[in-house]
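Of the protein chains in this complex, one is absent; all others appear in place.
This part shows chain A:
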Amino acid sequence: MKTLETLTFECETGNYHTFCPISCVAWLYQKIEDSFFLVVGTKTCGYFLQNALGVTIFAEPRYAMAESEEGDISAQLNDQEELGRICLQIKRDRNPSVIIWIGTCTTEIIKMDLEGIGPKLEKDLGIPIIVARANGLDYAFTQGEDTVLAAMTHRCPEYNVLKHKQEKDLVRGLGVNLAKTTVSYSNKQESDDCILVLFGSLPSTVASQLNPELERQSIRVSGWLPSQRYTELPPLGKGVYVCGINPFLSRTATTLMRRRKCQLIGAPFPIGPDGTRAWIEKICSVFNRKPHGLEERENQIWIGLKDYIGIVTGRSIFFMGDNLLEISIARFLIRCGMIVYEIGIPYMDKRYQAAELSLLRDTCIKMNTPMPRIVEKPDNYNQMQRMHELKPDLAITGMAHANPLEARGIDTKWSVEFTFAQIHGFTNARDVLELVTRPLRRNTDLGCLGWNNLSKQAIAI
């Protein structure tokens, strides 16, 4: 493979497999405990959710479909009345603090005015209604969360410099879970210039791991978007710094900057010890703090990863692309000694991911590996041909291709797992490698059996 001097960006046909963005309800309803997600769509959307979310569907989840029928499509039924009736039922059965409507392809095509109906029903019902258009016409998979968080941004209370102290106490008192756990680290008094809100949905355990990492640098996280409960959304406004923890949140970042006048800290994402350190350093530099103890901390983590790095060093990897985490994970794996052939990605926001991209480039130079090609809107069929030629040791791919690739002797790891696993921060670096090495470890055990090619079909599709 040719060594490239700079990162190259390509764009293909967009014929690739990914999850529908409505899948974001799966993790968001769990994250926001008092919410209810109503997906306004068809049987197709429902069928996807029911199958993709598997067993959670049986656990009385706080999400449901408002399933459009023929009368809705032909406008024989009144959208507002129909949605009002359904939301009333939800209010009666579940009494949530917020109902989030997920607009789908259908609501887009028939131009159902969800943003118009929402406020009216909100008034009638007395429950906040947030509208997020997470549809497959515009977005892929994790971008669903981006649309929800961008919509939620408008509901955060206004940050007021004068009432700052008061509000900070409020935030602290609520379930952000940093009040007591981090006392030992916050020995200095908090200065008023660092009002930091982190955005991106993380399992609460991971959120409460990242908080003390910043706390060690005397930076207190004053809130998370989303918070554990809708009623605890962090105040936003001029003077508030925001920083993303996931690479797919570009709309949210834009909304925070433009609509809420927050200041965005553009940093690499805290995935892998290198990413986490760069993320913290960037935040420190914005707040004029000299980071202390970070290098040792990073090195410590790398030492802990030694056994896994032994497995991955020198191995090659191919990202087919479906969840937008690809750049960050690729960057971390290059740092671990892997060779990345291709980074497929559904959508590449070069501004929002600028710091991440430059860290990727630096990492390639540092590790003396060829720059990977970044393929936006990939074409799965073409990728398959390239993969046939390159024969990567590992393919990160969606579930539609995983089994067929395994049957053709290519080790795979399904990309969806990276979305649901805990991969952020120093503490979880090992979990990323645990995922990546699992197929490699499994197949070293099975490799000698000689059953690598288990398909009768020709290799390329």
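Heads up, the rule we're going with is that contacts are C-beta pairs under 8 Å (C-beta built on N, C-alpha and C of every residue); 3 or more make two chains touch, one makes a residue touch a chain; residues count from 1.
As a working rule, contacts and distances are computed from a predicted model.
Colleague: For the chain omitted from this view, which of "Probable electron transfer flavoprotein subunit alpha", "CENPT protein", "Light-independent protochlorophyllide reductase subunit B" or "Ribonuclease H2 subunit C" is its UniProt protein name?
Modeller: "Light-independent protochlorophyllide reductase subunit B"
Colleague: Going by the contact rule already stated, which one of A:260, A:277 or A:401 would touch the omitted chain in the full complex?
Modeller: Once the missing chain is taken into account, the touching residue is A:401.
Colleague: Using the touch definition from the top, which of A:239, A:291, A:304 or A:370 touches the missing chain?
Modeller: Final answer for the missing-chain contact: A:304.
Colleague: For the chain left out of this view, which of A:8, A:205 or A:444 touches it?
Modeller: Hidden-chain contact among the options goes to A:205.
Colleague: Considering the whole complex, not just the chains shown, which residues of chain A touch the missing one?
Modeller: Residues touching the hidden chain, for chain A, are 14-22, 40, 42-44, 46-48, 50-52, 54, 57-58, 61, 64-70, 72-73, 77, 79, 82-83, 85-86, 89-90, 105-106, 108-110, 135-141, 177, 180-181, 184, 203-205, 208-209, 212, 300-301, 303-304, 306, 381, 384, 398-404, 407, 426-427, 430, 454-455, 457, 461.
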